[in-house]
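For this view, one protein chain was removed and the others were kept in their places.
Chain IDs A, B and C follow the sequence of writing; residue 1 opens each chain.
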Amino acid sequence: MNAADLTVATLGPCRIDSPLKPLIDARKTTEHYVDEFDRVLFHDTLGDVTATGLGPADLPGFEPAGPRRSIFFDPAKLRVGIVTCGGLCPGINDVIRGLVMELSFHYGVQRIYGFRNGYQGFIPRYGHDVMDLTPELVSRIAEDGGTLLGTSRGSQDPDEIVDCLERLNLGVLFVIGGDGTLRGAMSIAERVRERGGRIAVVGIPKTIDNDIPYIDQSFGFQTAFAEATKSIRAAHVEAKASPHGVGLVKLMGRHSGFIACYAALAEPDANYVLIPEVPFALDGPGGFLAHLARRVRDRDHAVIVVAEGAGQDLVPAEEAGLDASGNKKLHDIGIFLRKRITDHFAAEGLELNLKYIDPSYAIRSVEANPFDSVYCIRLAQNAVHAAMAGRTELVIGRWRGRYVHIPMPLAVSRRNRVCPDGDLWLSVLEATGQPLTFA
Amino acid sequence: MNAADLTVATLGPCRIDSPLKPLIDARKTTEHYVDEFDRVLFHDTLGDVTATGLGPADLPGFEPAGPRRSIFFDPAKLRVGIVTCGGLCPGINDVIRGLVMELSFHYGVQRIYGFRNGYQGFIPRYGHDVMDLTPELVSRIAEDGGTLLGTSRGSQDPDEIVDCLERLNLGVLFVIGGDGTLRGAMSIAERVRERGGRIAVVGIPKTIDNDIPYIDQSFGFQTAFAEATKSIRAAHVEAKASPHGVGLVKLMGRHSGFIACYAALAEPDANYVLIPEVPFALDGPGGFLAHLARRVRDRDHAVIVVAEGAGQDLVPAEEAGLDASGNKKLHDIGIFLRKRITDHFAAEGLELNLKYIDPSYAIRSVEANPFDSVYCIRLAQNAVHAAMAGRTELVIGRWRGRYVHIPMPLAVSRRNRVCPDGDLWLSVLEATGQPLTFA
Amino acid sequence: MNAADLTVATLGPCRIDSPLKPLIDARKTTEHYVDEFDRVLFHDTLGDVTATGLGPADLPGFEPAGPRRSIFFDPAKLRVGIVTCGGLCPGINDVIRGLVMELSFHYGVQRIYGFRNGYQGFIPRYGHDVMDLTPELVSRIAEDGGTLLGTSRGSQDPDEIVDCLERLNLGVLFVIGGDGTLRGAMSIAERVRERGGRIAVVGIPKTIDNDIPYIDQSFGFQTAFAEATKSIRAAHVEAKASPHGVGLVKLMGRHSGFIACYAALAEPDANYVLIPEVPFALDGPGGFLAHLARRVRDRDHAVIVVAEGAGQDLVPAEEAGLDASGNKKLHDIGIFLRKRITDHFAAEGLELNLKYIDPSYAIRSVEANPFDSVYCIRLAQNAVHAAMAGRTELVIGRWRGRYVHIPMPLAVSRRNRVCPDGDLWLSVLEATGQPLTFA
Partner (left out) sequence: MNAADLTVATLGPCRIDSPLKPLIDARKTTEHYVDEFDRVLFHDTLGDVTATGLGPADLPGFEPAGPRRSIFFDPAKLRVGIVTCGGLCPGINDVIRGLVMELSFHYGVQRIYGFRNGYQGFIPRYGHDVMDLTPELVSRIAEDGGTLLGTSRGSQDPDEIVDCLERLNLGVLFVIGGDGTLRGAMSIAERVRERGGRIAVVGIPKTIDNDIPYIDQSFGFQTAFAEATKSIRAAHVEAKASPHGVGLVKLMGRHSGFIACYAALAEPDANYVLIPEVPFALDGPGGFLAHLARRVRDRDHAVIVVAEGAGQDLVPAEEAGLDASGNKKLHDIGIFLRKRITDHFAAEGLELNLKYIDPSYAIRSVEANPFDSVYCIRLAQNAVHAAMAGRTELVIGRWRGRYVHIPMPLAVSRRNRVCPDGDLWLSVLEATGQPLTFA
């Protein structure tokens, strides 16, 4: 590609200050935004860059995913395991189906085991049977949400897991799960290495919140935010139907507000979006509550979308609890906001008809939409290709549209988050009309 | 990013020939596939490359889309036009809405005109009124499919169009349309230049077939293939319900079979997918008809998905017609296949219960799904940013996930097509189980 | 119930002629309409009428459906058959599932056979295997459209069928099908009687057109017209998007226009509804074509819904064909109308952008909606109750809300049709605004 062909025509120099200038002044190139004087590279592979003689051979790059001409495992002898961990997410069954189909029909692998209920499935004392996974068994499972294998939260002793893998003589383990699950997978791979084993551990990252980095969008995310728009719509209908109607929708998003942002853009009835990445004050003249009360007085209704991880600093410590493992639980920001809004309106002597909607299970349990179905199939196919070639301790990602191998340590090194200075959040501010900050 | 962090662990050298080797032997890095020994660049901006000191400053790159700190037009005085051309596609109303909202609320533009029924809308003798587009008028149009402005096919005299633009004193024209429409827009921009005018002509590429290059996926494409899965499902149900049942579904795709491929992957009931990019023979022992007859004899049913542009070489010339402009029309491959299958089964003395489904209008007229809604808003916002900054003769694209400015000549220089050697087609072959070739 | 409690208050005598008078002047009480001075009986059972001492014991009445305290067949020994015939209709699988569940779990029947592909399934030379139907096999089939058993059109020799029933020692045969199928079932029952057999033949009437009498609405009808609204919507979007846009939708309805009427009421975008029960002229100043042309000239678009059996008198005889059995086929009124409209507009020198939509397979192949699912279960349960009590040659119907036994001869004695003087058609005229008659 010739650089000249990429040059855009312009009518002349820009001499007028943009009304958007204050919103973007601090920007520089990040993963969320490209500075206006920067350029987006046309070539996205090292081969192309070096072939054109333009660049050096040492630009950092990901190993591409995909089938290899030579493979590590003998398919006729290989035994494979699959496990699904953590919360539900649309598309898990599509991934399971894709793995089994690719292993069976393309590589001729004949022994595929499904472990039940997450990492519990490897531990004998839980008493979960191992399932034989065949093309017949999985052929229609993608029509159902959930996971054929069941799932559970929490880790198990990696030594016990590796004992089980060795007992069954597995060569490959596919792990479908999120941040914690992948850390567990790394421990398993480490134990395998320590014991001198040859078991490939390959992850397909699952996160309905879209908070795993380097994978474009996580599978199930599009289905999830599409479902979430229905709750925003319901909140809007309810809010419009009563005097001083307020619809409050709590959506998934412990650390990252992507679902809240995308759903609010797709269903432009939300007037406020609150996410973990953007702190806000409740009280005071510039706080959220005062703004909300003004809006309800003026416009008679309002719709609020709040990600579950938003505003955690606002909830008094004593209202939080501990989960089974003794860890501090996330405060329920939805219940908390409902109470604070109710109290504020009562204090102001304002009528309030607040409807609170928490659609979490309804969202995460649906089947994948057609886009996510295709995406899951292709992630699964690439996971199989990687494992057959002996790759291990990696997850399959899609980097800027290309399927790649991402080392597990990189995938859990940080979280993907909404950039408060980026275009996504800017679009949300435009769509809602909410102020830049509540302070 | 350190290259070492991107290195994937491996269990050992690959010494076994893959069963997939024959399918991928000819591959090298293309836009559809990265060779296994190549790498996908981690950095995708020139700024990042040069900042790390790894690369030169002359790698070719696209200008990023997005808001500029300084702009070319004075919003208070600017008059803007919008026109939609060609066939329907989910999301057109979302784009119109997004343009009007961004222009009005962020830049303060107050005069936005909608031209009716494509390029006809500029030509006085058609008698179409110009619409005043306001936020109130467009606020809910995205709930409807189609286009608020109406559309038409075919070009109009660019001089007459520029006469109209000058008469209305327009500074910006947004053109929503496909290949032919963008060529028309280039003619308009050329005339503007020749007359020494200052009118920015900015395109938002519309192609339900996803055949415009450099834009990742065209808006409406995901909605379209999701709708198309319903027809494949219906064909499957019908085929299974009768002895020797055959479901034949014709989908959009004049030059590119993306809808057929993605729909068939998402709804894995299709047994054959036929696309323009992969020629096939009907007759002979290795031809499609013989294969189909064998399958129906063995399995009692079959589902065929054919893109409208597939197999055009097979249809006898005399069966094609001419359209209103005197051009050769595309043969109707669906009707043709139905006849050839019916004749073949009759000649073989086989019972046949064939059901033919052509869902074209049902697909293209639906409203955009939530993903496409968000995509359309962001394309529209970036189109406004580009125009306000005085950019012209460009379309807004998303290159490897980044919104960029693509010169119009580049956007119409070739078509995006399914690569017969790439992963998408390979996945389709896997999902259908059809042979590599009918010959 | 006291008659006084049913008396409605009134403000005074009605002395003004209603604008609707011309539309209803000819009315008298029918199944479609109750004359204004008539009354709808409060009691709907003979027991209630005689218990109140108000009526005689000889008012004609249907035998109620439902479980009996004593039954005819010994469940432990009983063998049951199920067959599905004719075209697809949403809900067939729900009926099959309901039959198997009720027979198995409530009565303890253990041998249930499914015959494949309609009446062909009884005839050895077709070679269709008999299926063993168990609760496990059918538990999720209602999630799919179509029929698990397959279907076919046309009759088979009743003696060969009864041979098969005797060979398998069946005591009950459930037949799911329409008018022709039920006539076939009557022949089977007759042969059984002639041979002195004891086989109960019980029908569950299937007609997507809703044209079987005495059954309120046929199962699948609500699902069908709900699906049909999508095509009307698509036709509307297409028609509005082009200058002189016309959307033409052909819907099911060979003898009765119920689907067309209900769909047009539910999606009020249709401007014309044409049904078999209401003849219309095409030509002349009062004909349909002239009216359509005027409307398109004035309003720029129009949407037409035509039932497949409408206007059969208008199609020239030579355009009809014969089907496999040598019977005259229904003319394709959709294709015919498309041609006549196109010719008329051409003759008048009017532009025309006509989009033709025929969604037949897409409608009939979908799964039942929740209402139809429940309805199918309850029809199936009542069919089992009837058969277990030794009832034969009947179908299960719902008469004015009550499930009843309807003798088969009555069910095929006439067709349920839209009354041109009744409220349904009047509502359609109001919703479309079309004239009372095209003549």
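FYI, contacts are C-beta pairs under 8 Å (C-beta built on N, C-alpha and C of every residue); 3 or more make two chains touch, one makes a residue touch a chain.
Because the structure is predicted, anything quoted here is derived from the model rather than measured.
Although it is left out of the displayed model, the omitted chain contacts the following shown chains in the full complex: A, C. The missing chain, though absent from the display, is touched by one residue of C:373, C:416 or C:434; that residue is C:373. Within the whole complex, the absent chain has one touching residue among A:81, A:146 or A:407, and that is A:146. Annotation: of A:38, A:179 or A:238, A:238 touches the absent chain (contact as defined above). Note that of C:174, C:219 or C:262, the residue touching the chain absent from this view is C:262. Those residues of chain A that touch the chain absent from the view are 88, 117, 120, 126, 128, 144-147, 150-152, 230-231, 233-235, 237-238, 240-243, 355, 357, 359, 361-362, 365-366. Residue-level contact of chain C with the missing chain is found at 1-3, 5-21, 23-25, 28-29, 33-36, 38-49, 54-56, 58-64, 66-75, 101-102, 105-108, 142, 189, 198-200, 216, 222, 225-226, 229, 262-263, 265-268, 369-371, 373-374, 377-378, 381, 385-386, 388-394, 399-407, 409-410, 423, 426-427, 430-431, 433.
As a convention for this text, only the chains that are shown with their structure count from here on.
For chain C, the chain whose average C-alpha position is most distant is A.
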